[in-house]
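There's a structure below that I have some questions on.
One chain of protein is taken out of this complex; the other chains stay put.
All chains are identified by letter, namely A and B, in their written order; residue positions are counted from 1 within each chain.
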Amino acid sequence: MARMKFLCDSDRCIECNACVTACKNEHEVPWGINRRRVVTLNDGMPGEKSISMACMHCTDAPCAAVCPVDCFYTTADGVVLHSKELCIGCGYCFYACPFGAPQYPNTTNFGGRGKMDKCTFCAGGPEEDMTMVEYHGYGTNRLAEGKLPLCAEMCSTRALLAGDGDIIADIYKERVVRRGYGSGAWGWSTAYKNDRAV
Amino acid sequence: MLVKRRSGTAQRTSLAATVAASTIAGTGQIDRRGFLRNSGLAAGGMAALGALPFATVRKAEAGAVDPDIEVTRRKSICTHCSVGCTVIAEVQNGVWVGQEPGWDSPISQGTHCAKGASVRELTKGERRNKYPVKLENGEWKRITWDQAIEEIGNKLLEIREKSGPDSVFWLGSAKFSNEGAYLYRKFAALWGTNTVDHQARICHSTTVAGVANTWGYGAMTNSYNDIQNAKALMIIGGNPAEAHPVSMQHMLRAKEHNRAPFIVIDPRFTRTAAHATDYIRIRPGTDIPVIWGMLWHIFENGWEDKEYIRQRVYGMDEIRAEVKKWNPEEVERVAGVPGDQLRKAAETMAKNKPSTLIWCMGATQKTVGTANVRAFSIFQLALGNIGVEGGGANIYRGHSNVQGATDMGLDVTSLPSYYGLAEGAWRHWARVWDVDYEWLKGRFGSKALMETKGIPTTRWFDAVLAKPGELEQPNNIKAFVTFGHGGNTVTRMPEMRRGLEALELLVVVDPHPTTFASVSDRKNGTYILPACTQFELAGCRAASNRSLQWSDAVVPPIFESKDDYETMYLLARKLGFAEQLFKHITVDGTKPRAEDILREINRGALATGYTGQSPERLKAHMDNQADFDKITMRATKGPCAGDYYGLPWPCWGTPEMKHPGSAVLYDTSKHVMDGGLTFRARFGIERNGVSLLADGSYSKGSEITDGYPEFTMAVLRKLGWDGDLTPDEMSVINAIGGDNVDQVSWMTDLSMGIIRVALKHGCVPHGNAKARAVAWNLPDPVPIHREPLYTPRRDLIAQYPAMDDRRDFRMTQLGKSVQARDVSKDFPIILTSGRLVEYEGGGEETRSNPWLAELQQTMFVEVNTQDAERLGIRHKSDVWVYGPEYNSKARVMAFVTNRVGQGVAFMPFHFSGHWEGVDQRSKYPPGTDPIVLGAPVNAVMTYGYDPVTFMQETKVTLCRIEPA
């Protein structure tokens, strides 16, 4: 079975935000919920690098570990999903997440932030695949349709790669060898350190 | 632990089930997707449903959920820039419900930028104009289309009667399809004026003028894809990472695959510069010194391509003389660039050939725009990079069809296909349109006005406010009809507001109200007609690389909006010339057929080779995108085998001649029937005793192995090739030529026989000439540096003065007299402007799209860290930016960064809706106000126009910034 991962090649990323709006478009993500965003390091200075970031679907996911109600689960593809039926909106996953992935509809309302929402790797949720219920809760389920996340599919410079970790790592490595430079796979050491071949 | 179920059957076609549902958890909102799921419009009747008007679909109420509703896929082209990315739309019951990557597109290969990935929102259109409205005593009032057309038409006819046809300014759009642009130009011609313009005026008019005057055609010579063949790239005055993001994939591939050096020259450390191997910061407005400074090293070291220059370039010696002045010391003094930095860049470009030069509006939107473009062109000619794969002048056009709209003559200086405005041009198009030339002439104020350039969009308000006698036309502009054009994209907005208020009639035809409708204090005489987007009509658009891409309507026009063709039809019918306008164009009810318009273009646009691109061929290209190579853009198999994608013009002759289009302009290494081309013989055959024709250079397979003039009957006869013409062709030529058949040229021969014969002999119909390093017909035949009108370097003015005050385009143009006023003490900071990736143009459309608006919510000014410290400006605090004219000011957020150099500030230009610190949201018609508003940069941008095209200066002025 594939182990799904994201890899952002920061030497390619131009902060065009296609990944961000593709995500909004595909899942009708409301204003204020940012399942994906592009962060620019050293903005406006030599060494400027932009990295598209969303849930990395970590191995041994911190969000899942700290969740008081145990609403997370990992699919056979290694995608970390959660059940909005179970989520109580406590915010713990955001504190634990190294990548700032979890989002809440009401970040500041008294008492309730609403159900957590985050990148699903376009794999829907615990409801039956490709149903309206699933779409309402989590957005489309592209994986079930044999497609990959739209953010990566639409990336303007093919900076954002999504798919089986080995395959995208290979694509990236070939690219780095061909061009002679690379800045590594952002976040991988944090997200997948347990996957690492020793 | 829960375990995710997986349906093992992964198939792309089972999409229907997924795209059906509609809300995101927690919001409780149901959008059209979900609504349609419940609409009970079951599968089966999809073909019929697809055509169902939107209003009907909306009324359908909830019904049984059918997860198997079928999805129709429609292919269109993104409307946001000239790259031309393919959009795959998934449509259910006449509603656009999903967007998929257009993998097969040779240009975009599935990708998008933020704008392209969000275009589906345009047909949700929550904030679009939904029905016609008019302003009555300052209140917006809903009216019917019939009432709107009736009232507008009557007022226009009244103005025409009273003040003449030149008192109406017809502003078109670079977002029009080719058919729309062509129809609008023809519309203006039949109305009787040349005052018809569009965004090209304010983006690349100087490029068109500059390169056309150098080698024949005003267009990008190569293509985005071809950049992958480059061994070195140099970008000057362009920020493709934000303005043309998808082009960056081709550029970065060149950088990676060829290990090509990637040089960025810009006053601002742009997102593009972040990916450069070499970044050169220059003072704004010093492009020519920088280019001449590089050429100085090239000539000094003998790195130029001498044989190429000998064979194919006229007048390079005069350039050498000018370049001689720009030694490294002088360049550093003027532009602030160290000599060795330029030497390295020059050497890189000269020694890694083919090397390509890319430019955009940083170079063109200048008082010296045309001269800049000419200098760039000459630089590439010196290196022999023009007409070479991987080389070229890759000029990134702006809007989705700004190239096509320019080609269609949506321009105050020309009829379609760059025929100009002389009598011969009018007679040619009168023949194409099948209207009587005399009747056409009668529509104009006079024959002189008919053959005089109109008033451009950068100056229309000056023509509204002009004092008697200032204009070379009978009356001022009284009415302004604008289709698809932002109102905040032209400088000197305080003056424009006055102009708006002085108009008798303002008609905005647009999906959004635009700044025109909201910025002034007009109380009456203002109409907004809802136009649909290009996703709601059929037609073709030219990408920057001259490829024509056909797109079908994804959905029918939403709400009460109408497509451009229909609106023009309704107006023409009211104004009394619909019969002539649509003489050979089928009109179904009130809806003109796009295919017929294109066929008329094919019949008449000989000069640019817009003739082989029949609707059928273009549609076949879209249907078989996968057959095209992703670098050469040539189809290797399938029904389009041999064609270049989108039949990039020139695509000579009739569609039946099967010319493949020309992927790389002026490429002599290919046969003309393979897309080979020579420099166009457009400027005569000799000057001062020196031949202007190519010397020993010719396209592959040419039977004439030297330069030759453009083809006319006289030339054919001299060559003895006139016998190749068929009797049918001869009869057409005879009919056109009358008693002077020899004068009939490839450009006027509607039978296309002359073109056919030239191609048959391997010759290019437009002749084979040298490119002109010296363009004697321009104000500066050899490009020279001129300090901007508002410059902090007063010390350089004596040596590099602005142009003298002069007259053109029916009005005065100031130069020296503006420059003479020294404001640099009170306004010490250079202000420049540019783009953000999330927004496009005036930004009304993109700022209304929540998916984009969320990403840029505040207008800002970038201020250098040291300037900010000196001025006491804190990051993200509000500041006032004051301009040196009209006491103008804008309140914006300060963004303190070293992205701009010391003494330079930058503002994006997509914002509008604030005026002098006051929010103007209430002035928009209810429900149409964009989500994000902000101060327009052009409120503080100042006077300054290119002498050739009246391009506005948006890149260099002066300002003062103070904490608010």
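Descriptive notes on the structure:
Here is the rule we use: contacts are C-beta pairs under 8 Å (C-beta built on N, C-alpha and C of every residue); 3 or more make two chains touch, one makes a residue touch a chain.
The rule we apply is simple: contacts and distances are computed from a predicted model.
Remark: of the listed names "ABC transporter ATP-binding protein", "Formate dehydrogenase subunit gamma", "Quinol oxidase subunit 2" or "Ferredoxin", the one matching the undisplayed chain in UniProt is "Formate dehydrogenase subunit gamma".
Touching the missing chain, out of A:22, A:53, A:116 or A:154, is residue A:53.
On the side of subunit A, touch with the chain left out of the figure occurs at residues 17, 34, 37-43, 45, 47, 49, 51, 53, 62, 65-71, 85-92, 94-100, 107-108, 110-113, 169-170, 172-174, 176-177, 180-190, 192-193, 196. Where subunit B meets the omitted chain, the residues involved are 838, 854-858, 875-876, 896.
Just so we're on the same page, only the chains that are shown with their structure count from here on.
Work out the mean CA point of subunit A and of subunit B, and you get 37 Å between them. Interface of subunit A with subunit B (complex): residues 11-12, 14-22, 24-34, 43-46, 48-50, 70, 73-77, 79, 81, 83-84, 105, 114-115, 117, 123, 126, 128-147, 150, 153-158, 175, 178-180. Listed in rising order, the residues of subunit B touching subunit A in the complex are 1-7, 10-12, 14-15, 17-27, 29, 31, 33-34, 37, 65, 67, 98-99, 101, 110-118, 120-121, 241-242, 245-246, 248-249, 252, 255-257, 259, 269, 271-272, 274-275, 279, 837-838, 850-852, 854-855, 862, 897-899.
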